[in-house]
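Left out: one protein chain. Kept in place: all the others.
All chains are identified by letter, namely A, B and C, in their written order; residue positions are counted from 1 within each chain.
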Amino acid sequence: MARDPAFHPPKSPFVEAMAIFLGNRAAMAGLIILAVVILASLIGPSLYGVDPKATVNAPFLPPMEDVASPMGTDYIGRDVLAGILSGGPATIMIGTSAALVAVLIGITLGALAGYYGGLIDTILMRFTEFFQVLPALLFAMVLMTLFTPSLRVTIIGIGLVMWPPTARLARAEFMKLRNMDYVRAERAMGARDRRIIWRVILPNAMPPLIAAAALVVGVSILFEAGLSFLGLGDPNIRSWGEMIGSNRDYIFDCPWAVFFPGIAIFLTVLGVSLVGDGLNDAMNPRFRER
Amino acid sequence: MTDGDAILRVRDLTVHFDTGTRDAEGKPRVVHAVDGVSFDIRRGSTLGIIGESGCGKSTTALAAMRLVAGARGRIDLGGVDLGGLEGEALRRQRHRFQIIFQDPYSSLNPRQRVGSLIRTPMALQDQGTPETRDRRVDELLDLVGLRPETRHLFPHQFSGGQRQRIGIARALATNPDLIVCDEPVSALDVAIQAQILNLMKDLQAELGLTYLFISHDMGVIGYMCHEVAVMYLGVFVETGDTRAILAAPAHPYTRALLSAIPRVDPVNRSLMAATRLSGDPPSPVNPAPGCRFAARCPHAVDRCRTERPALRPVTLGGMERSVACHFAGEI
Amino acid sequence: MTEPLLAVENLCVDFATRSGPVRVLNDVSFTLAPGETLGIVGESGCGKSMTSLAVMGLVPRPNGRIASGRILFRGEDLVRAPARRMRQIRGAAISMIFQEPMTSLNPIFTVGRQIAEAIRLHEDVSKAEVRNRVVDVLGRVGIPDPARRADEYPHQLSGGMRQRVMIAMALVCRPQILIADEPTTALDVTVQAQILDLILRLQQEENTAVILISHDMGVISQVSDRVMVMYAGRAIEKGPCRDVVEASAHPYTRGLIACIPDIDRTERMAESDRLPTIPGIVPDLRALGETCAFAPRCALADAACEAWKVAPIRLDDAHVAACRKAARGIVA
Partner (left out) sequence: MKQKLFFAVVLVCSVVVLNFFLIRLAPGDPAMTLAGQAGGADAETLEEIRRTYGLDRPLAEQFFVYAGKILTGDLGTSYYFNLPVSGLILERLFPTLLLVLSSLVISVGLGTFLGVLAARNPRGPLSYIVTAVALGGYSVPTFWLGQMLILAFAWYVPIFPVDGMAGLRVRGGLNQIVDVAWHLVLPALTLGVAFMAQYSRVSRAAMLEVLDSDYIRTARAKGASEPAVLFVHGLRNAILPVITLVGLQLGQILSGAVLVETVFNWPGLGRLALDSILRRDYPTILGILLASAVVVVVINLATEAIYRSADPRLRSGGRH
């Protein structure tokens, strides 16, 4: 529909997307969940003040039975709430850092493959396929046992197995956008490849990539939880997955010690997914038209 | 179509794409998108290329812009052979030839404000200072009929016609010697199309612009172009003065094309009486020897299927043009 | 005048958008007689396609809805017909072909199967009979070697061939009305001429009534018996083809015809001559009321036009224009 531009204030696509995002109730709910989780992780441990690693109470204490341990204790009497509060930062930190590693690798490889095409594309995509064929968890498990598990190894390990979907998405976006006339126009104006890739195509490819990155954060958190559940994480860190794993054999005696950390993981990932979905909707041009 | 005053001389422009597949006999399937095309454009004039979809007219335009990989041939723009340049040397020449695209929606970066869009070619070619560029942006917006205040807006805040004006302003920014127009009005409604065509003609008269104008619409070509080349399956079949060709088309394809245009005429319903071409244009993959049009030509004889006709001067209706047909002037 | 096959009366269609409802069709009325060709012409967004979708009962839901008006097909009001009845009519009594032959056929079924489906939805015939009719109709729309082509998939056919398949599918149940929505816009001119030829030939064979929708005044003027010009959701001029094109009563119609670069005219133009234009752009439908939507762009408009409530002005018993100044004396 044709309109006189004079009546419209200059709004950037970013500002418009933000307006849509803020009007999305599900995304707002996700944002609130995340805010609570992050806040609880930041100030929770010092406020609650119970050592998550120490036996502080009787084992197998159900929730609400003793006000000192509102979520109960596990099989050796460690406080479940303290574990949840202190496991938050580790889980979130590992999840986001690993996602960052994955997204950086993915975007770089995908951008180069999609933009240049031809032989570069073939080689990079075979490489990506190779990583997709390896079951990520098995591969990460092997890495974690060959190298001593530490925070850094965990992050790099997860990042290394998480990047292929991002690379595929980035490649598809770049392939689509490199044939747009405005990219051709840049070339006709004498822009160099570097400018076209990073300054022209990448900003336009960002919306789906940002939404995908949010999902990668969620998957990375789940992945870290899975590794820790199997007992393959950094043994010095009490993460939510580790709590579930260590209480696995006592699930019928203290189900709460498994239940609550799982809820914590679930809510965190849900929050991230809701925000990711909201970003996707807000930045998808198909929703913006009309 | 040779002329001492030509700003652009193109010789034997050829673009072949390998499809990467093979035909039944194991020969590689190669698309002959453009097959040895030559033309000149006089400074300050317009050459039109007309043809149906897939005939190679847009590929010719993009190849002349050096935007197609694998193009061969001489592209002499004011004494510099663009066809022989690569990399930085080619980049340095780009301020001299610019392009206007068909789709006003996809040809402007949605994340750039209008001012920045028009400034980009000058910045990339190191023309002027930031201040003089800003002044030039306002000047250009005014020139194409937009208010300078609109430089703060984003492309999606404009209508299709207004976006095409922005595209024209961007193409004019570096004062190019040649502007390639790839179906610049095909995506617009007729009323807006007329506004844009008039603007382009006014700009040509005022600034002495040279256009290479691609279109599938003979009416638009007739209005815009001093000379025209009719293209069919990668080759020119007839070139010359637009009025000469419109008045007395010599190539059977040009005739069929002209007679198939629906005139606004409720009484003389020529369309229904016109000679009809049968079928669609054949595929440009590994085309058969001989005349490209032979398969659909009502006059084709054996010679047409074996021997490829070259463009040669023919006089018809008292007017001269070049025609690639063995029997031009006789049929 | 004989009883019309189709009579659309005061049709209004609303569309829900993020900024509230928009009236995309406003008080549109027209009739169609058996065997007649009605051309509907206008620029994009004028409502010509929506008119055809409304007749088919295919106004996109849930955003669009028919707000008021009647669509009488042989006396039966299709606006109020139940969905089941509309399915019987669609594809059998009234069929439609669309602009994009490339995307209008389902890519995963053979063209033969898609035509067969059109038959089986409306008639109870044997498998062999269906196959015979499919091959027969493909032959009739000029597809060479129809028995083989029937077993091919859409992507194996050219654009012109696919549009022939669409026509075959639309005509296989011998409809009384064929709606062709920009049937040749996606095609090259030489193929366009073939397709228009085909539609007209089949129309004569079966005495089908045709509604031809196009943005191209040339196409409309070449094939229509009567013409309806649309602007911003309204029918602004209706009448016999010759009257509307050669003696247009509405300034918009005249502008629309004049701004076409016609090769016969441009031959006589001097280098400094320019095409006549309609200034400005099509208005935002959300901002329209009951007054003339064209007035802000109209060279003839005066203060009275701005206030005038739009109504059809009858010029003679067939020619109508929604312009205050349409009475011959004022305009000419």
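Brief remarks on what is shown
In this section, a contact is a pair of C-beta atoms (placed from the backbone, for glycine too) under 8 Å apart; a residue touches a chain by one contact, two chains touch by 3 or more.
Quick caveat, the model's predicted, so the values are computed rather than measured.
Looking at A:L137, A:I156 or A:M206, the residue that reaches the missing chain in the full complex is A:L137.
Residue C:F98 is the one among C:F15, C:F30, C:F73 or C:F98 that touches the chain missing from this view. Although one chain is not shown, part of subunit A still touches it, namely residues 126, 129-130, 132-139, 141-142, 145-147, 165, 168, 218, 222, 225-226, 229-232, 241, 244, 248, 251-252, 255, 258-259, 261-262, 265-266, 269-270, 272-274, 277.
Although one chain is not shown, part of subunit C still touches it, namely residues 56, 58, 62, 87-92, 95-96, 98, 100, 103-108, 110, 114, 117-118, 121-122, 153, 155-158, 161, 166, 169-170.
What we mean here is this: only the chains that are shown with their structure count from here on.
Of all chains, A has its CA centroid at the greatest distance from the CA centroid of subunit B.
Taking each chain's centre as the average of its CA atoms, subunit A and subunit C sit 51 Å apart. Annotation: 49 Å between the Cα-based centres of subunit A and subunit B. If you average the CA atoms of subunit B and of subunit C, the two centres end up 32 Å from each other.
Shown for subunit B are the residues in touch with two or more other chains, namely 159, 161-162. Along subunit A, residues 2-3 each make contact with two or more other chains. Interface of subunit B with subunit A (complex): residues 62, 65, 67, 91-92, 94-95, 97-99, 101-103, 106-111, 113, 120-121, 124-125, 147, 149-150, 152-154, 156-162, 167, 170, 174. The residues of subunit B lying in touch with subunit C in their complex are 52-53, 159, 161-162, 189-195, 197-198, 201-202, 205, 216-220, 222-224, 243, 246-247, 256-258, 260-267, 269-272, 274, 276-281. Interface residues of subunit A facing subunit B in the complex, by the touch rule stated above, are 2-3, 5-6, 8, 10-13, 180-182, 184-192, 195, 200, 203-204, 285.
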